[in-house]
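All protein chains of the complex are present and in place, except for one that has been dropped.
The first chain written gets the first letter, and so on, giving A, B and C; residue counts start at 1 in each chain.
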Amino acid sequence: QDYPAPVPLAEGAQAPIDAIAPKNEPFRIAYMPPATEFNYYIAIGEGIKAVAEEEGAEVFMLAPQSGADINGQMGMIQDVLTQDVDAIIFGTHDEFAAAPLLKQAVDKGMAVVMINSDIPNFPTPIHGVVGYSQRNGTHKIADWAIENYGSEPLKVGIIEGQPGYHSTERVGGFLDGIEGNENFEVVVSIDGKWNVEGGNTAGMDILQAHPDLDMIFAANDYMIIGASYAAKALGRSDIVLLGNDGDTSGLEEIAAGNVTATVNTSPFLMGKAAMHATLDALEGTYPGGWIETPTTIEDSEGALAVLQEPEKLFPQPSKEY
Amino acid sequence: MTAPIPLWEFVDVSKAYPGVLANDRVCIKLLAGSIHGLLGENGCGKSTLIKTLSGVQQPDSGQILFNGQPVVISDPQAARQLGIATVFQEFSIVPTLSVGENIFLGNMPRSRFGVIDWKKVHADSAAVLAELEVDIPTEAITGSLSVGEQQLVEIAKAVAMDARMIILDEPTAALGEDEIERLHGLLRKMRDRGVAILYVSHRLDEVERIVDEVTILRNGRVVRASGETKINVSEIVSAMVGEDIAEHYPKERNATQEVVFEARGLATNAGVTDVSFTLHRGEVLGLGGVLGSGRTEIARALFGTDDLTAGEVRLNGRKVKFRAETDAIRAGLALVPENRKFDGLFFNFRASGNITAASLGGLARFGVLDLKAEEKGTRDLIRDLEISSQAEEKTVNFLSGGNQQKIVIARWLFSDAQVLILDEPTQGIDIGAKIAVYKLINKLTRAGKSIILISSDHDELLAMSDRIAIVQHGAIKRTVNAAELSHDDLVRASADPIDHNHRHPEEALA
Amino acid sequence: MRRVFDTQLIGPFAAMVIVALIVALTTDRFLNPGNLSNLSLQVSIVALIAIGSTIVIFAAGIDLSSGSMVALLTMILAQMLKFMDLPLALAIPLILIIGASLGLLLGLITAYGRIPSFITTLAALIAFRGLALTFNNGSPIFSLDPALEPIFYGKLIGIPLPFFYLVFFYGLAAFTMNFTKLGREIYAVGGNPAAAVLTGINVRKVQATTFVIAGFMTAVGAVLMAARLNSGSPNYGQTLELQAIAAAVVGGASLAGGRGNILATLMGAMTIVIVQNGLNLNAAPSSVQNIVLGVIILLAVGIDMWRAEISALMARIFRRTPKAQTASEKKAA
Partner (left out) sequence: MRRVFDTQLIGPFAAMVIVALIVALTTDRFLNPGNLSNLSLQVSIVALIAIGSTIVIFAAGIDLSSGSMVALLTMILAQMLKFMDLPLALAIPLILIIGASLGLLLGLITAYGRIPSFITTLAALIAFRGLALTFNNGSPIFSLDPALEPIFYGKLIGIPLPFFYLVFFYGLAAFTMNFTKLGREIYAVGGNPAAAVLTGINVRKVQATTFVIAGFMTAVGAVLMAARLNSGSPNYGQTLELQAIAAAVVGGASLAGGRGNILATLMGAMTIVIVQNGLNLNAAPSSVQNIVLGVIILLAVGIDMWRAEISALMARIFRRTPKAQTASEKKAA
């Protein structure tokens, strides 16, 4: 099997697989992530492309540059709806905005699969959801942190993403994980805007305001990379820095010792799973439901191991490990 | 006989700006059916009085009486409702709009429901222009017209209001003799209809012809009320300046035989068709012609602004080609443009920056300016030319028009230009400042520099030029000694159709 | 009518048609009816906001605040609908009033505070987004009111509703600019404010009014944005102000003020959207979209600027048939 067995979606959230009516030969599939600004979605796209090449399907990617440009993404979905595509693999920062358009897609007989998500009850019925559990991943890294550093009191800073589902879930998972542990005290939590620049500024600022911070958790790898430069600049090489994603550059930073650990969510493999499921849906052999892709916690050793298998990564590491 | 009640009367009106008392207890009576001249040096407060009467600003103290009753003119709209129409000194047309719309701006004819009646706008404005004997299409975009035409639109705008009081603040600065005559005709007609007219101009010959009475201001005060001065240029001048001025045109003759500059058969796409002349060391060559005859365009052609399509220019016997203004300046030419406000001055600089602007290359070594030399050179010039000493410390927007004009000319003294083209150098400056400019011209020619003088003031042109070139339709028709030309000759010559006897003009030497 | 559809429209119209032709040649999906009605949805928000931006430009101002104002207004609308349970019929008029009031505030600061509009609205661009973040802890508010969506996605006789909004508001704007006192005063103020003062036009009031119009139209755009996305978010509308200005500029409005045709802005907006649509239909990456949009802005303004040079060049190229001859040829025919 190319992917783990799917879990059924919530009541009424499953669109009927047998109503999917592909029109093209080979299949024409649109990959529509929320933004091109995140390597993460490019990595998923590479997984999708890899499978498309194996299986002989046609894929194209369409996404706005900025993740904040939801209006732009809706415009693109609208433009895709006027074309004869057979399937849409999408990710969005605003499911309620996308719902009416995706409903139209389902009604037109397209297969609609959501990636990088664990929402079992998308506001309109769709065919499949592929992704890791956002909450479980960061819960795991909290557990890992307790195991490795939990023996003495720690002051923790959190760098959130821009407000929304992903930020809430990831930060929520981390907070759930450390809840009840007296040694963890969250002293500050601010927005790092999902990017390196924002993470750097946020890191600079929270370290200025709380020079006694011991640990920073950021809701993605870019922000923790940005924060790592701030820590370095302030001579804080002792601070524990935790991220989320398993972005290649994030892993390289961990291998280099600049960042402590991350949740590796293997976007490339997620993309492969999503593409297999979509093709199966078009063939009528996919039962529908949520495919949970695995997550692991990688510290410097683990990161090295992952980097030694570059065929499972995108982008490629900058050097051979 | 009891004096009639004036239509408008100012009683002890004062108005101060930061640092100046622009109107100081001014009293003036404006009678229906009379053209009232308001005269005085630059900055004596004429425009201030007019702005007060037009509702643009409120007086600090004093009363304004309308038919003997005190009124408040709260804004320009109120002035309009009280029957006041004003042609302001600063252009107040909107260049992006059509002529017709400009004429009715702020007062557009509207149908029921408040919808603008465009048919009526154009029909009515065409009628007004016809009354002025001006041939401009009402659909034309005003900004594309010549300066003179725009000025006529301004006047049409005031006429269209059918006002009982018309105020004209230097309406003729951009007009030629011909247009001035037509304007005067119209004003006389309106006066005879019982309209009150307030008229401001620095061209005293013209004032002498049109006004019925004059009020003279000095430093914001009325120095001669209506009826106290005979309407005659020399009386007016001595009242304005406060002393007798013996000679209005102190012309010195410094022309030599040596040819410095020569143009042969110049033509451009901007309207210059056939321009040939020679200019001698120390000579003032006047360009005479009607409005729009293309004198400014000749200046532009000589200065490298417009590309030549035919002909050649020689400097000191050698053929030169100016691809841009920079080339002309480097070769020793200078242009004092007709609109010093828009084309001449840097209002963000003090006098020194303005004076050295054309000589930065000479002041700099490896790109670094010698600020000491700049300071000293400009201080000397400011003293030499009797420019207000304020100019050393303040930016030039604080200076009077005459001082500003001297600074623009000083720029070319500093750069040591050999040939100066002065386009309307005395436009809008008072008689005292005019004489200063004439003396400056003498100083220049005495130092061996040559001058091309463009002026719409015929008396000035005749008096200050050594020779005069008659310009028609962008071509120089002939060149004659100024002494051999009378005022009437000049008017006739420049208005003449092409004179076949002078197709190949023999240049007359001074 | 000749006044409304004047020669200023020829250029932008030609540009739009040329761009549409090129797109139609690259993909046969462009001209299918579904896509054409899709276009009117795509253009609607930016084109409606651009009405205000253009009118501000006509009066020689500039409005950089509209994108942030959209974010702020969608958040206020979301707040009203989701947490205050106001009915739509009340919330929407309130949003329009708030938009107009914010515009009024900017207008007053600009006109009566004598602060250049670039600066006033730059400050607003920054501050409004900050204000938007104060609602709901800066989190987007999703899933507002089921009745909101049809405002954007609804149809009347098979035509998307936004098409009618465009017709209505552009019709109103064209009428205002060409046939009312206010419209002409806006042009006069943009063309020469000093002259406008002297002719008794209340210049400050007119300037402030253009910002009220802009605020109102931004609110209309914000309501459509919230309806389209069924949510409010402090991140919405980023760079929307630049797109609206781009529409005006591609339509030929001069930033110096005083001239331009409001309908040309609609064509400018259409041109931009057609290009984006064409690139989307051809699955061009967003990098290409940005580059093409930049080039279009330059070209549109450039062609307008170099009109004289271009026609001189054309004349030289087609020298054998100078104008006079063509005219006589016509007579002969």
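One rule holds in what follows: a residue touches a chain if its C-beta (ideal position, glycine included) is under 8 Å from a C-beta of that chain, and two chains touch if they have at least 3 such contacts.
The shown structure was predicted, so the numbers you read here are calculated from the model rather than taken from an experiment.
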(message) For the chain left out of this view, which of C:L9, C:I141, C:L166 or C:L293 touches it?
(response) C:L293
(request) Kindly state which of the options B:A163, B:A255 or B:A358 is in contact with the chain not pictured. (result) B:A358
(request) Since one chain isn't shown, list which residues of chain B touch it in the complete complex. (result) 18, 303, 305, 324-326, 328-330, 335, 337, 342-349, 353, 357-358, 360-361, 363-364, 367-369, 371, 411
(request) Please give every residue of chain A in contact with the chain that is not shown. (result) 36-37, 39, 42, 65-66, 188, 190-191, 195-197, 200, 204-205, 208-209, 222, 225-226, 229, 232-234, 249, 252-253, 256, 315, 318
(message) Could you pull out which residues of chain C are in touch with the chain that's been left out?
(response) 62, 109, 113-116, 118-120, 122-134, 138, 242, 245-246, 249, 255-256, 285-295, 297-298, 301-302, 305-306
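Just so we're on the same page, only the chains that are shown with their structure count from here on.
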(message) Using the touch definition from the top, how many steps at minimum link chain B to chain C?
(response) 1
(message) By Cα centroids, which chain is closest to the centre of the whole protein?
(response) C
(request) Return the distance between the CA-based centres of chain B and chain C, expressed in whole Å. (result) 43
(request) Could you please state the distance in Å, as a whole number, between where the Cα atoms of chain A are centred and where those of chain C are centred? (result) 36
(request) Find every residue in chain A that makes contact with two or more other chains and list them. (result) none
(request) Give me the residues of chain B that touch two or more other chains. (result) none
